[in-house]
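Since the structure comes first, as structure tokens, the remarks are kept for the end.
Apart from one protein chain that is not included, each protein chain of the complex appears where it belongs.
Labels A and B are assigned to the chains in the order they are written; within every chain, residues are numbered from 1.
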Amino acid sequence: MRCVKMKGSEASGKRRHISLLSLLSLVMLAGLSAALAWAFLTPGPDPLGLAHRVDAALAESGVESRVTAVLLNYRAYDTLLECFVLFLGVAIVWSLQPSRPVRQEPRVDPVLSSLVRLLVPLMVLVGGYLLWAGSSQAGGAFQAGAILGAAGVLLILTSSRLLSTMPKGLLAWGICLGLFFFLAVAVGAVALGGNFLEYRRSSATMIIIALEVVAAFSIGLSLAVFFGGSRPEEPSERTAAGRPPHGEGEEP
Amino acid sequence: MSVSPTFVYGLTGLFLFVVGLGGLISCPQLLRKILAVNIMVSGVFLFLVTIGYGHGVIIDPVPHAMVLTGIVVSVSGTAVALALACRVHETFNMSDLLKRRTRSNDR
Partner (left out) sequence: MMGLLLKNDCWLIWPFVLPLFGALLSFLFKQRPRLPGLIVALLTTLSSGVLAWKLVRHGVGRYDLGGWQPPLGISLRGDGPAVLMVLMTAVTGLAISIYAGGYFRSRIAKVEDERRHIIQERFFWPLWLLLWGALNGLFLSADIFNMYITLELVALSSVGLTVLSGKPASQVAGMRYLLVSILGSLSFLLGVGFLYKAFGSLDLATIQAALSFSPPVAMAMALISVGLLLKSALFPFHFWLPPAHANALAPVSAILSGLVVKGSWYLFFRFWLGFLPLIGDGGNAVMAALGGAAIIWGAFQAFSQQRLKMLVAYSTVAQIGYLFIIFPLTGAGAGPAASAVFYFAISHSCAKAAMFLAAGTIFLQMGHDRIRDLAGVRQLLPITSFAFALGGLSLMGLPPSGGFIAKYMYLSMAVSQDRWWLVLLIVIGSGLTAAYIFRAVSHILSPKMVHGQGQVVVAPCMEWSALALALVAILLGFIAPLPLALLGVTG
């Protein structure tokens, strides 16, 4: 809104038009906030929510943490789809960018690289702890994945050719591996006579922890890849690197 | 009626949603639009978290899980938006993404 106001204060013919428009949008936004606040503050039906149901079924879920139980047992289908959203993001980002190394200029900063050498193992450790803690208290795959992703970002920042020197296709397999595992667990439950994503009570804890490890790995890797921004360079593409990615007026 | 913290958080969330919406509509720069969307996202998440704390006695974990799922979804969306914005920026070499001209040709 600030940028509209700045424009509106300049009084030329066209600018005045803009300020009228911005005034109108300000009024509409104010109306929207009032309506939202009214809807939020009026006492309506006040249901209990699902908390008591979650608690009642907690003993069967295989974990002690309520949030983890919701994420990876009761509503595990949402989590499965969410991992696919990450995969989708990676696919789109790779499809958009011409492949090239993340940073051309080699960075040799001794302080940074020795700091990273210290930090990355620590971050992996913290990520592992969060993962483990997630079954009984706050923590879990997402928090661990975020930390792992941050570690990946640090690595990309300091060792410039990390992504490009990886074995070909390894990154793609790494991203897909977790999803394959998740799908296999889901369909495997059907094959064993249960419902999609239904775990046996005896093995629920094991499965949830395995899924958490996989999800954290997949989230961390995807986040690092998002930061990297471009598709890892492939040998066949090196020759084509100088070519413009598209031609004007070409067939769509 | 005493003002409980829940109301404050909920109203703040809704207000952030509106602020983000205003930014999305009025800012011409792509990067600002993406930031505005992220402000809206934060507002929605704050609101969702507030719902879970509505009763104060037992905290409802379902909105909590919804927010965690939503964060990952929105991270993905932001990543795609930024990558696409970079692409648009490179193609048109335009200064709208940020208020500065970046490298015209980096290949």
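Methods note: contacts are C-beta pairs under 8 Å (C-beta built on N, C-alpha and C of every residue); 3 or more make two chains touch, one makes a residue touch a chain.
What you see is a predicted model, and the numbers here were worked out from it, not measured in a lab.
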Which displayed chains the hidden chain touches across the whole complex: A, B
Residue of A:G89, A:G134, A:G152 or A:G229 in touch with the missing chain, whole complex considered: A:G89
For subunit A, residues in touch with the removed chain: 35-36, 38-40, 42, 44-45, 47-50, 53-54, 57, 73-78, 81-82, 84-85, 87-89, 91-92, 94-96, 169, 172-173, 176, 179-180, 183, 186-187, 190-199, 237, 240, 243, 245-248, 250-252
Residues from subunit B at the interface with the omitted partner, ascending: 17, 21, 24, 30, 33, 37, 40-41, 44, 47-48, 51, 54, 62-63, 66, 69-70, 73, 76-77, 80-81, 84-85, 87-88, 91-92
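Methods note: only the chains that are shown with their structure count from here on.
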Of subunit A, residues touching subunit B in the complex: 1, 3-4, 22, 25-26, 29, 32-33, 36-37, 40-41, 46, 48-52, 54-55, 66-67, 69-71, 75, 78-79, 82, 85-86, 88-89, 92-93, 96-98, 100, 140, 142, 219, 222-223, 226, 229, 241-242, 246
Residues of subunit B that touch subunit A when the two form their complex: 7, 10-11, 14-15, 17-19, 21-23, 25-28, 32, 47, 51-52, 54-55, 58-65, 68-69, 71-73, 75-77, 79-80, 83-84, 86-87, 91, 107
